[in-house]
Structures are given as structure tokens and as C-alpha cells.
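This is the structure, below, for whatever I ask next.
Presenting chain A:
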Amino acid sequence: MIDSVVEFLQGNFWALTALKLVAILGLIPVSGLAIGFAELKLSAKMQNRVGPYFAGGRWGWAQLLADGIKFIQKEDIIPADADRPVFRWAPALVMVSTVGLFVVIPFWDGGAVADLSIGIFYVLAISSISTIGILMAGWSSANKYSLMGGLRAAGQLIAYELPMVLAVIGVVIMAGTMSLSGIIKAQADFSLFGWSGFGDQPIANFISPFFILQFVGFLIFFISALAELSRIPFDMPIAESELVTGYLTEYSGFRFLFFFLAEFANMFTMSAIAATLFLGGYLGPFVNVVPWLGPLYLVTKIGVLCFLMIWFRWTFPRFREDQLQSVAWKVLVPLGLANIVVTAIFKVVM
Partner candidate 1 sequence: MTTSPSDLPATDEASVELDAYAAAVADAVGALSWSTNFATVKVGVAPDAWVKSLRTAKTDLGLIFFSFLSAVHWTNKVEVGDPPAETVDERLEVLAAVGDLTEGRLVHFSTDLPIDGAALATLTGVYAGANWHEREAAEMFDIDFVGHPQLEKLYLPSEFEGHPLRKSFPLLSREVKPWPGMVDVEGMPDSAEASEESDGADAETLPSGVSTENPGR
Partner candidate 2 sequence: MTLEQDALKHFSEVSVALELQTPDMTLNIGPQHPSTHGVLRIVAQVDGERVTDVKPVIGYMHRGYEKIAEVRTYPQITALVNRIDWVSGFANEIPFMAATEKLMGIEVPERARYIRMILTEMARISSHLMFMASYPLELGATTPLMFALRERERILDLIESVTGGRFHPNFNRIGGVKPNAGAGPSQKKTVQDLPKGFLQATRDAMDELLSTCDQFDELVTGNEIFLARCKGVGIMPAALAADFGVSGPNLRASGVAFDLRTHTDYLPYDQVNFEVVTGTVGDSFDRWQVRLEEIRQAAYIVQQAVDQIPSGPLQAKVPKVIKVPKGEVYVRAENPKGEMGYYIVSEGGQGPYRLKIRSASYSNISVIPQLLEGVLVPDIIAIMGSFDFVLGDVDR
């Protein structure tokens, strides 16, 4: 029975794609809610609070579901002076970028919706679309705080897109491919001066070689990801204490929910990309023996990275806009360039 279903799917491109799309569209809210809930509970832990408690009975697990239902029920308010079409489409555009990123993440060997040969290039391109959505939101709200928030987001994107690309180039040089699954395979088959770790042993892949060899790249990528996600310490586009809530100020109801969900789902995707590039993605001990461990490993790595992001959020203050820019241009870009040079020399020598 199952065999025949699998056979049918493998033989039918459209049915398979439809199934994958449904899975992705289900995964976005699930991942968003899971990370959002983790943030609620972890922040509570860090602040000696209890956090959500009543919704859903136990641990308040249904808190965000309840929030979501509340948002959907709310009146859809659009400011009188707003540029209505732009205001309406901005959240959708942010969501498009999120969906686009989910498409290329390999959850197991061959487990991506689309295994593009220029995967990482696609990721970098698609991930900046969300900033266009944010800029649209800030501009169309007819609110000075929103406008400043939107412009800050745009400035942030320009500043941090470059170090992120430079960090990725190091990995691409090491792997020799831009395909995400290719990069993972390169980490599995990696050999250093002829020594290939534990090779095909089950114990292999307990740590990705790129995490060690591209550690600088990993740091740059992670910091840039924080900036691109507008997480503290780089949350100036939102900056409650300065810009009220920046580009979100005029949004309410389900449009706000879109931004909210996209924020957490983007945390998931950016962590997934970072895990794929630097932490070996779905690789891990015994994964070549028991393949279904792959998604578990990936989710664990994503969880660790998301935890870091949440931890930062509840520990650090935020930078000033000009300090952010100087960190990007004076520290991260030169560091990224140096990383590329060193990586290239290393690759030739190796």
C-alpha cells in the first residue's frame, strides 16, 4: 500500500510537488509557533518569570495559538493616509520570502522541495526580499516612526548582506559547489591532507569540518543573520523605546500576525541555512545507518542556533544605527575578505 503510494508520487511530478508544498505551508506556522513559544518560555526562565501558563492546560502550550486566533478576529485597521495597496501587500511579501527559503532546505538526503544547483545563491537573493516588504510597510504606513524603521531596515540590509555573502563564499570555496545538498555532502566527504576523519564509520560526522575551518565565516554569517532578522542587538528597525515599534507601528490584526509569524519562521530558516552551511545540516553520527535521524539532527542544530538568538535577545541592549553600520563595514567586511583569501590559499594547499 505504502509502496504503491511512494511509487505513484515518484512517478508523478505534480502530485509530489503539491505534497511538498502542503508540507512547507504546514511547516511555516508550526516552526514559527514552536520558536515563538520557545522564546516566551525561555525569556520567562531568564527573567525569573513563569511565562504562559493557563492556555491549553499544561505549560500554556496553546498561548500562541490563542494569540493567533485573537489576531485573526481583530479589525483590520489601515491608516487613512496609508498607501493602501502597498500597505496591504507588504506582509505578504515578507511571507513570500519565508516560503521561498523553506523550499531549498534539505531536511534529509534528497529531502528538499527543490534541490537547486545554485541553492545558496538563491537563498541570499530570496532572503533580502523580506526587507523590501519591510521597507514597503514602513513607507506606506504614513507614519514617521514607521518610515524611519523602514529606512533603518533598508540600511541594515545593505550593510549586512555583504558580510553574509562574503562569509558564504568561504564555504562555497571549500565545498566547490553552490548547491545546499552538495555543500552537505562536501562536509560528509571532507578530507584534510588525505585524512578523511572517520570516513564511512557510523561515528563520523559528529561535528562538521566547516564549523572548525570556517569558524570566522560562521560568526560573520550568524551576526549578519541576526542583523537581517532584526533581532536584538540589531533590532533598530523595531526599537520599541525609540520608534514605538518601527515599521510595525500601524499594523494590527492578521497583517501583524503575518509579520510576527514570518519573524519566527525566518529565525527557523536562517538557522537552518547556517546549520546547513557550517554545522553539517542533517549529518550526524549514525545518520548513514539510520537515515531518519537526519531531520532530528537538523532540528536540534536549528534549536541550538535559535536558542542563541533568543539568549542574545534577552541579554543585550541594542546598538545605535551608526554603530551597527560601523561594525558591518569596518569589522565584518574586512574580516570576511580576509577569510576568503585565507580559505582560498588553504584550498589550494590542501
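On how the list was made: all candidates are chains of the complex that A comes from, given by their letters.
The criterion applied here is as follows: a contact is a pair of C-beta atoms (placed from the backbone, for glycine too) under 8 Å apart; a residue touches a chain by one contact, two chains touch by 3 or more; residues count from 1.
As the structure is a prediction and not an experimental result, all values here were calculated from the model.
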{"item": "In-complex contact of chain A, chosen from 1 or 2", "value": "2"}
{"item": "Sites on chain A touched by candidate 2 in the complex", "value": "43, 46-49, 144, 148, 232-233, 235-236, 239-244, 314-323"}
